[in-house]
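Shown here: the complex without one of its protein chains, the others still in place.
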Amino acid sequence: MTVDQLSQPEPTRRRVIGFFLGGGLLASLASFIYPVLRYLVPPAVADLGGDEIVAAKLTELKLNSGKIFRFGNRPGLLIRTASGEYRAMSATCTHLSCTVQYRDDLRQVWCACHNGKYDLNGRNISGPPPRPLEGFEVQVRGDEIFVRRRREA
Amino acid sequence: MAILRNKLRLFRAARYVGLAGFVVLAACLGYGQTTNSCLDCHSALPDPLGVTQEKFSQDIHAQKGLTCASCHGGDPTSDDPDNAMSRKAGWKGKIDHKQIPALCGSCHSDPAYIRQFNPSLRTDQLGQYRTSVHGKRFAAGDTKVAVCTDCHGVHDLRAPSDPRSTVNPVNVANTCARCHADASYMKGYSIPTDQFAKYNTSVHHQALTVRGDLSAPTCSTCHGNHGAVPPGIDKVQNVCSNCHAFQAQMYEKSTHKKAFEAASLPGCVVCHGNHGIRHPTDAYLGTGPDAVCMRCHTPGDPCDQARAELLYSLGQLDEANKTADQVLRVAESSGMEVSEARLGQDQARDSLTKARVTIHSFRTDLVDQDIQAGLKIAAMNLHAGKAAMVERNYRRFGLGISLIAIGMVLAGLRLYIKKIET
Partner (left out) sequence: MSPLRKVRDWLDERLQWDDLIAPLREKTVPLHRLSYWYFLGGISLFLFVIQVLTGILLLLYYRPGANEAFESVQYIMTRVQFGWLIRSIHSWSANLMIFTVFAHMFSVLFLKAYRKPRELTWVSGVLLLFLVMGFGFSGYLLPWNTLAFFATKVGTEITGQVPIVGKPMMIFLRGGEDVTGATLTRFFGFHVAVLPGIATVLLLLHLLLVQRLGMSIPPKLEVQWTANPAAKREMKFLPNFLLRELMAWYLALGVLGALAAVFPWNLGVKADPFVSAPAGIKPEWYFLFMFQTLKLIPSKVWFIDGEILGVLAFGLVALLWLLLPFLESDQPSHMKRWITGLAVFALAYTVGMSVYGYLAK
């Protein structure tokens, strides 16, 4: 190696190291800090947990009508009876898991698949369903209707 | 001597007291057990006279406190065969086949009597039987038709709710098949004997026997049990509509109902069969071997065109569902969270099921409504799946960037170490 070659690589080498180390550190730290900063910002959708959700607004349901809503990973049924009471239950039929619906003419919960019928408390009263529909608790807070799973004793 | 005599009298008295006590004790032990001396001999006799205690104890009549004499007459308390089986005691001997319905009916049609045992048990079985094909032929003197014991058994007759009972829903088809599937027995009658074989290939049999769904139909569900008569051609639809209400509603308003009635065709059975009802497939609407429409309609006529349209719509939604499911599955296995879209696909599948039910209206516009609703949902979920895949790729891209940055740091450190160590 000549004297020239010995003295020349130094500044270039320092620059190369500086580029890799400095640039790399900056880039990698940015790639760590950026996700953490985004993480710290709370998302717009404040999930209340799978235990309780807002099924509908107060003025949404007419008397003697029903609405299917998503509860956790399964559908739920919210009913406003003819007398104005709210009932909520699982909407998965206990026979072959079709989604049930509210029949305002029968004033009962009905499953279209094999003509199964449940009363307004979710009890299976006619047709193939072997078990009642799981019932949920309903709570009206302000203008929102909250549906909650029954707490274990 | 007097003392001794007194003692002797005492002893004799004690003996009688003892004997009386023993009898009372024996009676107490025997209390609640109806004496059924018949089984003492008959449990050891060979068939056809043999009925063991074990067998009879399974019988619901025995469990309710009845004895052999309740049907056969005689004296069940006597150990002497001549007394037990004396005509004076009312012994009937082997009940003649012709007398069975009347004998069973003597109790089972008597509401006052049955009320003592089970107030909610029906008492119209004999009346119903008389309206049935079996009952009518029986009245006309046919000895081959079924009477009560042929289906319910005898001597170990169980309640229908007992899974071992011959008339429990899971066993009914086997019981009917004992005669109705026996071609040599049924010779002389003008009905087929392939119903049982066909039923065993059916979706109802699958549901009942394999899945254990007791609500699934068996022979008696459609034909009745005591009043067993095949439903009339114009009544088939009523029977099916008990469970398949939606399809029946659609069919009721359709053009096929009037047409089939006019041609005396048995409604649902025309396309779906009666005993060997399989799960319908879209191929029913096709032109292949499973095609039902083309059995009557001519290729090229408006109905054939409608059929083609219906088939196409169903196929469209099926394809859309499959595509969406596929994308969601890939997204999920790549670690993306797509449970909401997966749930949404349930709704899309429901739409397809509903469309397949609406087919029974035979109206392309109604079916199209359901199809379009389903397509919209499937499109939404497909979009969600694709978005998940985009997000997944974005993540991998981000990973790539940070790995490059890390690589740069590693290279830089390596160079720096080399520098300070030379």
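We call the chains A and B, going by the order they appear; numbering starts again at 1 in every chain.
Going forward, a contact is a pair of C-beta atoms (placed from the backbone, for glycine too) under 8 Å apart; a residue touches a chain by one contact, two chains touch by 3 or more.
Not measured: the values here are computed from a predicted model.
Peer 1: Decide which residue listed in A:R80, A:H95, A:H114 or A:R149 touches the omitted chain of the complex.
Peer 2: Of these options, the touching residue for the absent chain is A:R149.
Peer 1: Identify the residue among B:P48, B:G188, B:G288 or B:G335 that touches the chain left out of the display.
Peer 2: Result: among the candidates, B:G335 touches the missing chain.
Peer 1: With the missing chain put back, which residues of chain A would touch it? List them for me.
Peer 2: 28, 32, 35-36, 38-43, 45, 47, 49-51, 72, 149, 151
Peer 1: When the complex is taken as a whole, what residues of chain B touch the one chain not shown?
Peer 2: Counting only chain B, the missing chain is touched by 335-337, 339, 395-396, 398-399, 402-403, 406-407, 409-410, 413-414, 416-417, 420-421.
Heads up, the rule we're going with is that only the chains that are shown with their structure count from here on.
Peer 1: Could you pull out which chain A residues touch chain B in their complex?
Peer 2: 13-14, 16-17, 19-25, 27-28, 30-32, 70, 73-75, 95, 98-99, 112-115, 127-130
Peer 1: Touching chain A in the complex: which residues of chain B?
Peer 2: Checking each residue of chain B against chain A gives 213-216, 242-246, 339-340, 343, 346-347, 350, 353-354, 357, 398, 401-402, 404-413, 415-416, 419.
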